[in-house]
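One protein chain omitted, others in place.
Naming follows writing order (A, B and C), and every chain is counted from residue 1.
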């Protein structure tokens, strides 16, 4: 023992035994889904089946969004130089930042701030929303989690909110997100719909998760998508090609049903 | 259209519609697990429920292994300097390399090579295994996927193989892995048991997945564990502390049952 | 030509000709030092011989600071897993952040802020320094660029300021840095000396360089040091060793003179 001794509460490793937040990992395997174990390892708590299902849907919603996001372009660019898989993934993860996938944490702050004003300031939802939006307008700040370059009605947002409802997990932060969407439309004179970042943010707030790990949900969800693009780049394209950022065409399977 | 036009078969994005390998993502949400969607996006094929369950168990098996792996130490070291979450994750991913989590692809090559010799060379399993091991010995190469610094009987390996059996998905590569383990013991005079990398490699071969994405399964599994450690570093430790690589103690929940 | 056409003013590449900010690179080679060319490529201007010499000294000052900084530990940890050189460097660069090497930009803001108050607010240096320090104290903010865990009188700071003097390049920001050091001592009752980050920040302000590239000077300086450590890790240490963050000993050449 030295004076540098420290403590960790994530995982206990003993000879022939590995316990994640107290649960032997071999007992989890085959019984608990990856999404549930992600929730467990991040929060320290085993989620209910319902929470597990909602978290699962969050990850599924964000697994990929085609070849145009900068994370994919950075990852493909690095892969194209003959780099290792992990280097290309790391490069993609570094592109998940402020303007791309990095809005979840900020949107959580927004919704939590409004909820706090409602509770502490005894304000109505509408008043709290307008107060915050007006303050942001004055500072020239945009609302994180709203607006999308391609989707006017993001199918992932709608499905996520419906699922939260079905699972009886929808709470006040989803309400607040919808109220912000409404007020933004009134303020701007045109719709600025909740995007998938904003929807995830609202759901994570309703699940009482800390905002500091908000962006992690997007990153964890997107890594498999990055791998798919890196793998495609490596097996299908020639090295060092010029990667056009939007002039590509989908040639995968036709739309199909489950 | 330009002469740089290219094609991708991963995801089709249209206004208000996102289809992963042909499946609208909002149809997948709430129905298909994250593990299944990872398999889908990586391979282009929707896995059966059984395959989904086995892949789920692979990810669960490798979500975390405590604070001592270099990926965790690199991620915590970067987090400790006040870096963003994604920078710390990227650093951790860069440490998942040749000697740490990077053995899956090589172990897959080993098992596929033995299977090929059995089929093409009409050799018995035992002969093919010994041929390969002797060749490796001559070249001074070690068998990837065997041996562990802490575990003599890795609980994850056993559970993974049992689960493959239960789900009727165990095939010849698991057999080959066990035969290699047996021959290594005879060759070395002491056991060098299949570790979790080797076990995952055998299962991925039996699932007919390409070896090029073998290491991706470990990386995808481990990113959530890295996030848990980064988050703990940020909320529990002071910045710029000296991070001892082994003098730490687990102080999380006692062992508990599902 | 497409509607994505964009412009860059860094380097012009034509067949058999490469011009950095207007200068053919083969004309620079052998005539202009690397430090000068770094200044040129970053700012667009060819530095005088004196400025080149001062910038050279900045880079020399920060090339390495032993094995304890987190950038070195992260880079060695990644190198130890068998990763490629560039992956280990990238990991080290990711650790050059807020609390480690990331103070130059903030210290530049501090000195520029004080200079602005002196000029716009017609304040004396002393008044402007105290105003800023008091405001920072109220907000609980620490002054970036001051204090060091090991050095009470950083030899690099002294040499850098002396050199600026000798080269007739010392200006008001070095004066301000010294005034802040003095006031901090009065405020805290103990010395909090200018560290090398603070010294570089003052010099860069006097050279009229933009604060946005302040941290770049440290990163550029430190990359060669990271490479030296990565190379030592690879040729001298066994893979996957436990890297103690402070229990190491220097066994290189004895002190020697030029």
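The criterion applied here is as follows: contacts are C-beta pairs under 8 Å (C-beta built on N, C-alpha and C of every residue); 3 or more make two chains touch, one makes a residue touch a chain.
Predicted model, so just to flag it, every value in this text is computed and none were measured.
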{"item": "Which residue of C:5, C:122 or C:190 touches the chain not shown here", "value": "C:5"}
{"item": "Chain not shown, touching residues in subunit A", "value": "2, 68, 70-71, 73-74, 77-78, 80-84, 87-88, 90-91, 94-100, 102, 239-240, 242-246"}
{"item": "Touching residues (missing chain, whole complex) on subunit B", "value": "4, 83-84, 86-87, 90, 245-246"}
{"item": "Contact set of subunit C toward the excluded chain (per top definition)", "value": "1-2, 4-35, 37-38, 41-42, 44, 46, 53, 56-57, 59-61, 63-68, 84-87, 89-91, 93-94, 96-97, 102, 150-156, 158-160, 163, 166, 210, 212-213, 215-216, 219-221, 223-225, 227-229, 231-232, 234-235, 237, 241-244, 247-258"}
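Keep this in mind: only the chains that are shown with their structure count from here on.
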{"item": "Chain whose averaged C-alpha position falls nearest the assembly-wide average", "value": "A"}
{"item": "Intercentroid distance (Cα basis), subunit C paired with subunit B, Å", "value": "40"}
{"item": "Subunit A and subunit B: spacing of chain centres that average the CA atoms, whole Å", "value": "23"}
{"item": "Gap in Å, rounded to a whole number, between the CA centres of subunit C and subunit A", "value": "35"}
{"item": "Multi-chain contact residues (two or more partners), subunit B", "value": "2, 68, 84, 87, 90-91, 94, 96-97, 102, 242-244"}
